[in-house]
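Of the protein chains in this complex, all but one are displayed in their positions.
Letters A and B mark the chains as written, and numbering starts fresh at 1 in each.
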Amino acid sequence: MDYKAIYYIARQELVINIRNKWTIIFAVVFGTLVTAISYFGMMTEGFSGMQNFTRTSASLLNLVLYIVPLVALTMGTLSFTGDKGSTELLFSQPLHRSEVVLGKLIGVFFSIALSTLIGFTLAGSIVIAANGIDGFTRYASFVMLSLALSLVFLSIAVLTSALSQRKAKAFGFALFLWFFFVLFYDLLALGGTLLLKGKAANTFLFLSLFGNPVDMVRVATLIILDNVTIFGAAGAAMLRFLGGQTASLLLLVGGLFAWTTIPLLLSNILMRRQDI
Amino acid sequence: MVMGRVSLLLSFCMLLHTVALANTYHVRSGNVETLQTVIDRAQPGDTLLIYHGVYEGNLHLNKRITLTGIQMPLIQGDGSGSVITISADSCTVSGFRIDRSGSRLVEENAGILIKSNSNVIKENELTDILFGVYLFHAENNFVQGNRITGRRQLEFGERGSGIHIWNSQRNRFLDNVIADVRDGFYIQNAHHTWIENNESFNTRYGLHYMYADSNTFLSNRFYDNVAGAAIMYSRGIRMRHNVFSHNRGFSSFGILFQDCHGLVADSNVIADNVVGMFFEASTNNMFRHNIVAQNDIALQMFQNSTNNTFTENNFIANLNPLAIVGKRTESRWSVDGRGNYWSSYEGYDLDGNGIGDIPMKIQNVFQYLEGQNANVRVYLYSPASQALAVAAKAFPIININEEADVRPLMRPFELTALPAVRAMKINSRNTSASSGNRHAWVAFPVVSLAVLGILYRKLSRRAT
Partner (left out) sequence: MIQVEHLIKKYGKFTAVNDISFSVKEGEVFAFLGPNGSGKTTTLKSIVGLNIPTSGRILINNLDVQRYAKETRQFTSYLPQRVVFPENQTAREVMRFYCRLRKLPLARADEALERARFNGFSDKLVGEFSGGMVQRLGLAVISLPDAPILLLDEPTANLDPQGVKRFREFILNQKENGKTIIFSTHLLHEAEQLADRVGIFVGGKMAAEESIETLQRTYLASRTIEDMYLHYVGESTDED
């Protein structure tokens, strides 16, 4: 692996994205939304500071679950189905294809990270100002999980770009996947649970979480923000199924890691036999 | 081990207004006699003034006697049985530190075990005890201002209760603070009990309550417990101005009602619990002017809980206002044209009478599914669950139950008693914000924003 070249490609990609007006628009919109959510969440008169913190973070999580996959998929697709004239030049350099892809992936990831971190920091400072530092590590873990979510969907974007090759097709694919993971999958899982009975229903329900990175981030974040108790009896059942709180978190994070690496490995295999 | 030697200073005094001749003894630590010997020698009606020091327990009060601690003397049990056992009526124990009881649950090993009537237990501090104050077939006692701290190192199941009331009527409990015990109050077969302004935290149940009728709860705080209160098999209870908050655990609730009938709950705060109020086989209860806020589930009801009435309550920012196990509850959600305030109500009030013009459908479809299979809740906060709720509202194809408040209030009910409730400490001890170094943390966002800004500028500036 030519780490230097990967670094240079990543940096180039980051610079290109940062100078792109869409990235700036995204950063501003995201920043405004999360700041507004946390401001109104924390400033409303509540009965418990901790509950305000949890609810506010959960509202932020809700926004993240919609927006981050969408942005990661579109920015990823944009980047990985670029103009022929520039991709050909880049891939004709003395580098492995995987190095180029990895560099671009890291670059796009950091541009998403940078533009979301501004919003997260603003929201975080409001939360800290209102609630003190108690929730700091929890909030930080939530931010980390949001970034992990963007990484997962970037690597999914790499795979869909490799599969479809053409930009329009890849965009269609990406939008479909967004709809599928954010909305449709959960509806299917809920529906499936209602069809099944008893133990089978619960096994299906808990396993179904691992089929969707959006759910994994959601559950992991809620566990970190408010312990599993937020799921009530379902939380206890889930912990019993997965083997405790630490084990659950490890499984979820491990699952996210798998959701990042497996699409990348698949696209690597695919791209090795593909024309650029 | 300190042996409680007692110095005895006799002084006589004539009580002018009583016929009986009563003595007051001044007791100091450090002499040959034990406190028990002094008690044994005293006559009924005598008063013992006991000065600061360490005194050997256990004590048995078998005659009418007053023990008054001066500067919190310590009475230390021998590690078995109860530190003080009262078997005579009309005794007073006040101003002591009491510790080291036995550890046998079945033998009621307590800080103070009361087996008689009309005693006064005031302003004592009980630590390292299995039970705090145990009322065993005792009536008309008055227990006020005691601090009871149990054995934190034990599992909940191995601890005793803070105040244990068994088969005892007409007792009064005021201003006690209870922590680290199994149940703050355990009340069984105790009617006409008055419980006011007590506080109970870090316990399993703040209040554990069964087969006890016609009791009154006023201005108590039950917080940071596994469960706030479990009220079972009882009738005719009145609850006002209590706070049940921060009770969080897998199946935690602010209040659990099991087989409870004819209760009136007025102006209580039930906030930040996993389940605010849980109902099983409880009927004909009345809830009025309560605040039910920021619970994950506000009300969870089995369908065998019927004819409960809710009026002019404020349901604010609960994740799920109502979970029904079964089909319907036949609850009355409004009385005389007055319903409740629901912060999730999206209706309107065109005629401006303060009552929403369209019914508040209390459950959304996701919450309905939760009732069908509780584990569906792992999809909490998922976009799908919200989309489902919105879709079901727009296209009501899925026929969920018809629990509805037809007279929802547009604005929260103004609680005149609210300031009193607010003044109570309802913030959690375990999670209170440490504001000490908050200023230092303001630096964090400033620094990180600056770093991000510099990075941003550096990357976007053209290289030359």
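What we mean here is this: a contact is a pair of C-beta atoms (placed from the backbone, for glycine too) under 8 Å apart; a residue touches a chain by one contact, two chains touch by 3 or more.
Everything numeric here is computed off the predicted structure, so don't read it as measured data.
Novice: Touching the absent chain in the whole complex: find that residue among A:Ile9, A:Ile224 or A:Leu242.
Specialist: Touches the omitted chain: A:Ile9.
Novice: Take the complete complex as the reference. Which residues in chain A touch the chain that isn't displayed?
Specialist: Residues of chain A in contact with the hidden chain: 4-5, 8-9, 12, 15-16, 19-20, 83-86, 88-89, 91-96, 273-276.
Novice: Taking the full complex into account, what residues of chain B touch the chain not shown?
Specialist: These residues touch the chain not displayed: 462-464.
The criterion applied here is as follows: only the chains that are shown with their structure count from here on.
Novice: Chain A to chain B: how many Å between their CA centres?
Specialist: Their C-alpha centroids are separated by 42 Å.
Novice: Which positions of chain B touch chain A when the two form their complex?
Specialist: Against chain A, chain B makes touches at 245-246, 248-252, 269, 271-272, 274-275, 291, 293-294, 296-297, 317, 319, 369, 372-388, 426-428, 431-435, 437-438, 441-442, 444-446, 448-449, 452, 455-456, 459-460.
Novice: Could you list, by residue number, the parts of chain A that touch chain B in their complex?
Specialist: 11, 14-15, 18-19, 46-52, 55, 58, 61-62, 65-66, 114, 117-118, 121-122, 124-125, 128-129, 131-134, 136, 182-187, 189-190, 193-194, 201-202, 205-206, 209, 214-215, 218-219, 222, 227-238
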